[in-house]
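Please see the structure below; I have some questions.
Removed from the display is one protein chain of the complex; every other protein chain stays in position.
A and B are the chain letters, set down in written order, and residue numbers restart from 1 in every chain.
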Amino acid sequence: MSDRRWQVCGRAGLAWVDWGGEVAIYHRGSGDTHLLDPLAAELLRALESGPRSDADLVSLLSELVSPEPERPPQALAETILGELKRLNIIELIES
Amino acid sequence: MNAIEPDRLPGQLAGSGICIRTGPFVSRIQSRLSAVAAGLALLYPDYPLADPDGFTDFQVRLYTPNPLRRWWRPQVQFAMDGRIPFKPLPLSQAYPLLEWGLNWCITSHMHHYLLIHSAVVERNGLGVILPGEPGAGKSTLCAALMLRGWRLLSDEMAVIDLDSLELIPVVRPVSLKNASIEVIRRFASEAVISPPALDTLKGTVAHLRVPRASIERMDEPARAGAIVFPRYRSDAVPAQAAPETPGRTLLRIAQNTFNYSLLGERAFHALTAVVQASRCHDLAYAELEEAIAWFDRLSGEADG
Partner (left out) sequence: MATEKDIENKENQIVESDSGVVAGIESRRRLLKGAALTPVLLSLTSRPVLGAECTISGFMSGNVSDHGHDDCACGFTPGAWKTPYVGDGNWNHTPFDPGTCKNQGQGQCNNYNGDGTPFFGPSTFSGSDPHYAGKTLMQVLWLSGNQDPHQFGAHIVAALLNAYAIPGYGMSPADVQAIYANVDANGGAAGGYYMGNNGKMLTVEQVVAFIQSTLCAYQ
């Protein structure tokens, strides 16, 4: 579980528009356009610079979010990564 | 087009056709059908004709596909440059088919522009895009604004130059559907409206003539300064406006862009720039007068 590694789908990358409270991306590989909340956008930015492990991303989240006992960073990361994966924005790297 | 004597129009249409210029596009229209001649005479008298020997963007022909069928279930066929994009329709829908066909010519071929399904109006230098989401009633609102002094750029599509990001007018008659025909008749008794075609694919359809002032300015682009998502709602008294976020506006307007997939990232950046330059709102209204008052304030004009 914790040794999973993620990357952005396709090699063409993303175009970004950041309005602060919401972030639009254009995924060049698919031609899809998405509107992300800022936290999802932060994770995706990290992934854009190179593949990241679950542990990397959870640690990034812990830096970004004030701790909320009912939603630990692991659960938050799981939600965000699951959604980004469902939309074919990111994918797991086969090891 | 006033230059053509009314009784010579049908002959010219049946022969080499007439070349009408609507903004940047020149269409050669050929037809022997009387409904086409009557519709053009009613709705296009103030339009400039283009040189019949010059360049045309679209060669459009409306005709009866099977002469024998005329006696049984008469139909009309639309062809552009010899291509037939649609199934034939009942002959009574000849005029609406001409207007739909001309829309199709532009949305299917003019991919050097960004084409958004929306109405576009302008006043005091403020270009307003009214995207055509289902249930928006954009044409009704657009017609009412036009009849109250707003300049019409288009009732059907925003045509945006990908380099300058200007809104290019493609001034054509406004398409009214079903109840909105009567609404606009009541709203402005002076409005010139074509005879309704019943039972079309969109229900009852009629077209509204555009005031001369908008036609005379068809070569004058505008800058988008507002994007308003109108929604007719019978309980929206008074009218309710709410700001929409730029991100949501971008996605909503992209969804209404005919050639977004085709233009890809270029469309993403162009739309982003248009959204960036615009105030973005949702507007729910029940009364046209209230909606117009809101738009007049948006364009910086006193409420009277």
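We adopt the following convention: a residue touches a chain if its C-beta (ideal position, glycine included) is under 8 Å from a C-beta of that chain, and two chains touch if they have at least 3 such contacts.
Computed from a predicted model, the values in this text were never measured in an experiment.
Peer 1: Report, in label order, the displayed chains that the undisplayed chain touches.
Peer 2: Looking at the entire complex, the absent chain's contacts are A, B.
Peer 1: For the chain left off this view, which of B:60, B:94 or B:254 is in contact with it?
Peer 2: Considering all chains, including the one not shown, the answer is B:254.
Peer 1: Just name the one of B:6, B:125 or B:238 that touches the chain not displayed here.
Peer 2: Final answer for the missing-chain contact: B:238.
Peer 1: In the full complex, which bits of chain A touch the chain not displayed? Write them out.
Peer 2: Residue positions of chain A that touch the missing chain: 16-22, 30-40, 42, 45, 48-49, 63-66, 76, 79-80, 83-88.
Peer 1: In terms of residues, what is the contact footprint of the unshown chain on chain B?
Peer 2: 73, 85-87, 90, 100-101, 103-104, 107-108, 117, 132, 201-202, 238-243, 246-248, 251-252, 254-262, 264, 272, 275-276, 278-281, 283, 290, 294, 297-298
To be clear about the criterion, only the chains that are shown with their structure count from here on.
Peer 1: If you average the CA atoms of chain A and of chain B, how many Å lie between those two points?
Peer 2: Those two chain centres are 42 Å apart.
Peer 1: Applying the document's contact rule, which stretches of chain B touch chain A when the two form their complex?
Peer 2: Those in contact with chain A are residues 245-248, 250-251, 254, 260-261, 264-265, 268-269, 272.
Peer 1: Which residues of chain A touch chain B in their complex?
Peer 2: Listed in rising order, the residues are 15, 17, 19, 21-24, 26, 28, 31, 33, 35.
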